[in-house]
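A protein chain is absent from this complex, but the other protein chains hold their places.
Letters A and B mark the chains as written, and numbering starts fresh at 1 in each.
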Amino acid sequence: MNVTYLDAIREAQAKALARDDRVFLYGQDIAAFGGAFKATKRLAEEFPGRVLDSPISEDAMVGLAIGAAIDGMRPIIEMQFADFSSIAFNQIVNQAGTHFYRTGVPVPFVIRLPSGGNKGSGPFHSQSLESLYAHFPGLVVLMPATVEDAYTMLLDAVELDDPVIFCEHKLLYYHLKADKLPAEGLPIGKARIARAGTHATVVTAGAMLHEALKAANQLAEEAWEIEVVDLRSAKPIDTDTILASVARTGRILCVAESFPWGGLNAEVIARVVGEGFHLLDAPPLRLNSRDTPIPYHPNLWAAHRPTAASITTALRKLLGF
Amino acid sequence: MGQLDGGRKLEFGSGVREGPEADFRGLSGEIGCTGRKPFFRVTRVSAAKTHRSPSARAGSKHQTSAPHELLLSTYKWMLLARTLEDKLASLYRSGKIVGGVYLGRGQEAFSAALAAHLDQAGGDVYAPLIRDMAGRLAFGEPLIDPMRTYLGSPLGPMRGRDGNIHRGRPREGMLAMISHLGAMVSVVNGVLLSRRLRGIGGQVGAACVGDGATSTGAFHEALNQAAVEKLPLVVAVANNQFAYSTPTSRQFACADLVDRALGYGVAGHRCDGTNLEDCLQTFGEAVRRARQGEGPQLVVGSLLRLSGHGEHDDAGYVPAAVRKSALAADCIDLAGGRLIERGWAAEVDLATWKSEAVNRVEEVLEQVASEPLPDPLGETWCALSVRHLCEGNLGA
Partner (left out) sequence: MPRIPILMPQLGEAIAEAVVRSIRVKPLDRVDCDQEVMEVETNKTNMGVTVPCRGKVVEITAVLDASYPVGATLGYLEVTAADAARAGFKEPGPTRGKRKPANRQATGAAAAKQGEAVNGGIHFRVDEEDAFTVAEPTGVRPTVGLPVPANATGATYLSPRMKARMQELGLNAADLSGIAGTGAGGRVTIEDFEKFVRQLDSHAQSDASPMRIAVADAMRRSCLRPLATVGRPVLLDRLLMHRKQSPSKPGPTLYVIRALAIAIAENTAVGGRLVGGKIIHPRSIDIGFAVEVDDGVLVPIIREVDNRPLREMVEPYNQLVRQAQSRKLSLEATGTGIATVTNFGTFGLVWATPIPLPEQNLVLGLGAGRKKPVWSDEVEAFVPATEAELTLSFDHRILDGGAAGRLLSRVADLLQKPETL
């Protein structure tokens, strides 16, 4: 069996629908059409009345999910692209994010955000918004980087009693494959050491994990052993695992596809400097995409986001200190 | 606009002033407006007034009921709301309330009339707006909730974490509004869709907005969404002529907000927001139709906000002509006058009810004033219900 990252998301939704009557799916083009990326393929047939097409109304989609969640349901919302969730920003951060704290009533639902860049996708179909949503209280922000995590984390997300922003990376949809789906995974909130090493730590998540692993492999040819931490969750951040890794290596590079200003990389580095200053043998570094909108042409795009090559360059700098 | 003329005639039912007394024991959470038995019947003989949308059953003959005790009990909720809000305004002026105080003065009839037709115990859901004190009380909000929320009591539903008009009891069908106008409508849709998916029928959801909120994308998205799903939603638009200081002429360009019902494919209703009987009758109709599965109902009431946007605002921008117009009539005075006129109450009854309301308000104030204040050391500082995922203390 060959399971793609996208299959894992589809299967996780199928399983959630099958095992929990409270689950329903709501989003644009997700019913008969099966979704823009086919993440809900045939689910409308298998679960009649529980996979619903929405109007192009991101605000109302999320508002509806909040109302249903208040009423005891566990909706999964598919944003067609993460970029479009900006329309629902108010409902996500002001309604969903504040609801439990204000009222004591949790709002359990999941928003799936097809995230990240792809060749030729341009400024409005490429964004990585995990830092944006992680900024606001009351939200859990997940970033599965593997087929296995895409499956187990989505199932876990549905069971969580709080709103979950599920950042799935479009670049991984068709290309990332596994032999089979796992029975269980690491708990939500735990980071994973994707590759052990001793000379420097790379902290990353999502599609950037694979770029970081490529960079680590390249440097391994020169006898550098790079440890790669897959955050899995942008909020909460597994600070303990990161600090333990920095304790092993003394050097840290944070890599994210999101924009550089503030954000996840800055957050990780702030924590490492604040709690693990004594562990650092070199200035902590970060690598983000550039501070421009995401360009259309592949040549520009490849130089906009971090890649294995730019991660290698940054690591050489770090190792050269 | 004349009340109850222009195409309606009253048919009187049984005896006068025999309806059950409204229960002011707000603390218990058991609220009145239980009577649904018709005492008088309003027969609509012309649809022209309320049915501007052709899709909304134009021309159909329709009957609904606004029982005499419903009128009385709703009047009492209005009175209680007004009394409470006068007290809140006074507390604000004496510096006892921080933040803002937003009053529903002049909107009590429109507000309470909707809630009077909702059945909290039966599972109806209600998303009030900032000027819906009367509706909240009529729906079933314990009288102590607003007092506790305004004063930030940790024993109130918001526990000092949110204040004033942002309160709610979501598990009991009353949603806690956020400040962003129009945002609650789709949330009500969500509750209603949930009921449908769970196979529960016969329940309605009501969302209250003002004329300003009709300009938001959220309102548009949500009303369209409700129409697509044919949800049993009643949207009450209190057109109080001003969104903060912005007059309706700068808010929308359609002749009447109810015209929008046609575009959304929902039923539209209009009523005189100063006239309790008209409001009760109109909402009775709208709620009944929603409950029967006829899809979303848009009810627009014309009225005037008889206060500033908040107590910090003297509403000096309201022109004198508007202040003197029929819209500026006080719905409580009108309703009281009508009760006396019809012989359903005497002056002395009104005075008694008022004094009962004052006593109730003073009672809850006394109780809340003796309650502890929120304690930052005892606060969880956790915005997630799943505590082990909380990072709430990082900033401190």
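In this section, contacts are C-beta pairs under 8 Å (C-beta built on N, C-alpha and C of every residue); 3 or more make two chains touch, one makes a residue touch a chain.
No experiment lies behind these values; they were computed from the predicted model shown.
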Quiz item: Which displayed chains make contact with the chain that has been left out?
Solution: A
Quiz item: Looking at A:7, A:130 or A:148, which makes contact with the chain not pictured?
Solution: A:148
Quiz item: Which subunit A residues touch the hidden chain?
Solution: 118-119, 146-148, 171-172, 174-178, 194-195, 210-211, 213-214, 216-217, 250, 277-283, 285, 287, 290, 298-299, 301-310, 313-314, 316-321
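By our rule, only the chains that are shown with their structure count from here on.
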Quiz item: Taking the complex as given, what residues does subunit A use to touch subunit B?
Solution: 24, 49-50, 54-55, 57-73, 75, 87, 90-91, 94-95, 97-106, 137-138, 140, 160-162, 188-189, 235-237
Practice problem: Could you pull out which subunit B residues touch subunit A in their complex? | Solution: 125, 157-159, 161-162, 166, 168-171, 175-176, 178-180, 183-195, 197-198, 217-218, 221-222, 224-225, 228, 382-386, 388-392
